[in-house]
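Everything on this sheet refers to the single structure shown next.
A single protein chain has been omitted; all remaining protein chains appear in their positions.
Our next item is subunit A:
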Amino acid sequence: MLRMARSLPEEVLEHVFSFIHSDKDRNAISMVCKSWYEIERWCRRRIFVGNCYAVNPSMVIRRFPEVRSVELKGKPHFADFNLVPDGWGGYVYPWIAAMANAYPWLEEISLKRMVVTDETLELIAKSFKNFKVLVLSSCEGFSTDGLAAIAANCRNLRQLDLRESEVDDPSGHWLSHFPDSFTSLVSLNISCLGSEVNFSALEHLVGRCPNLRTLRLNRAVPLDRLANILRRAPQLVELGAGTYSAELRPDVFSSIAGAFSGCKELKSLSGFWDVVPGYLPAIYPICSSLTSLNLSYATIQSPDLVKLVSQCQSLQRLWVLDYIEDIGLEALAAFCKDLQELRVFPSEPFALEPNVSLTEQGLVSVSEGCLKLHSVLYFCRQMTNDALVTIARNCPKMTRFRLCIIEPRTSDYITLQPLDDGFGAIVEHCKDLRRLSLSGLLTDRVFEYIGTHAKKLEMLSVAFAGDSDLGLHHVLYGCENLRKLEIRDCPFGDKALLANAAKLETMRSLWMSSCSVSFGACKLLGQKMPRLNIEVIDERGPPDSRPESCPVEKLYIYRTLAGPRFDMPGFVWTMDEDSALRFS
């Protein structure tokens, strides 16, 4: 075997490797022997860095000199819910600056939860001659000036996707910076932009890009403009409509309906802000071929939703508000047999009482009718262990299960018991479960179930749950594939963390906020675990101004080869080997 490996010429090996795309496989290849490591590193074209502080850019560039596509993630997931104070970090500029020198042929940059500035975008626009794909997911810090630079300079741009980013957009004129000769656009997602774009520039752009397949418009695009745009791009596969409301008029209706009918390739719809139900029938002709429907901004009530989904027999993904109610989910279960992913968002999350009739029964119905269901995000106000057991039995192939019972610590509303057994059934029956979010009243027992059964679990989100360190210990000790753990408002302290310190090096990150981990324990971890960054985030001032036993506000622990970072704001402290000296 060894002899064979030595005798194969490099070019052959490289050719073989070119068929291997997954990072895991590539990493495995690189560990076979030194020569495979060398060959592999020269031909790796895609890099994924799940935590931008786990390595530094020069390390990546040194090892992989010929990269064409980079994906980086910055802030921890709980930043989405405002738990990470502004200014924490996640700045991408140093990465772009380093890559501008090292990767002149870079084609793709995908960023998530990072701080991107206009300066960064200008640097991207000027540095990469063959730049094709820019995806900014939940990013912030830039304005439409930066976008104008991208538009003006990236002659071969194929994809510009600003999904859910916060953009300072005082004007929509940046779109006009795409030169008239620019025709390569395949995907454009500007749904997060607040202000109007220049409509005629948009229509002209859409009209001259024959390969455009994805177009997600923002809310400021009114309904009467939509028909024009659709007529210019009948080849669209994915469409995000803007505001779907206008005065009900037959001529407008037939214009929209006609435009939709002309789009024979449409498979995915989203957007639909401010829906006027009278205009919904305009999309009926294309419903049967839809595979993905995102109505999570559409305030459509259940009767209209039922009429809609009952025509979407090919639907695989549905995102919707809880206006769909149990009755709408029953219809979904009856008509959409190919459904794989369901997300139900709350229409009024802060209401004291339920405003819609959406209960655990809706999810049970879907689990009974849709046998391919494997990904769930469900916001509701009541749950029972029985319902969860039923769902678990119906969907053994579940891979992502996120349940959010809106009121913290809500028990089974019939038996008044904690929901330990229900979630226990989920982890026991769903052996492929990779992601789980818990809610409701939960004791340490649920964590025992998770530690015992959830062997494939990679990400766990916990809030207002558990009784003691035993809970955390079960998870850290038992979940062999755990990569990300995020915890808030749980009575977990030092013991489990210190007992399982080595486990933390096998994970990407651990977030704990409003728990009971003491400053002393953080210091200890920092001293003993040099390959972890132990970040204490505390807006009350330096942790050493309080007793050592005082719990820290927030704790973010992640493994890293790059050592402590240098861009921390005043409310973040890294515990490292010297911290014992510094803080004494």
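We take it that contacts are C-beta pairs under 8 Å (C-beta built on N, C-alpha and C of every residue); 3 or more make two chains touch, one makes a residue touch a chain; residues count from 1.
We adopt the following convention: contacts and distances are computed from a predicted model.
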From the options "Gamma-secretase subunit APH-1", "Auxin-responsive protein", "Origin recognition complex subunit 4" or "Pantothenate kinase 2", the chain left out of the display has the UniProt protein name "Auxin-responsive protein"
Missing-chain contact, candidates A:156, A:254, A:355 or A:481, resolves to A:355
Full-complex touch with the removed chain, picking from A:183, A:289 or A:347, is A:347
Among listed residues A:13, A:29, A:167 or A:241, the absent chain is touched only by A:167
Note that subunit A touches the chain not displayed via residues 78, 80-83, 85-87, 117, 138, 140-143, 164, 166-168, 170, 192, 194-196, 219-220, 222, 243, 245-248, 273-274, 276-278, 296-297, 299, 301, 345-355, 379, 381-382, 404, 406-411, 413, 416-418, 437, 441, 443-444, 461, 463, 467-470, 473, 476-477, 488-496, 498-504, 514-516, 518, 521, 524, 528, 546-547, 549-551, 553
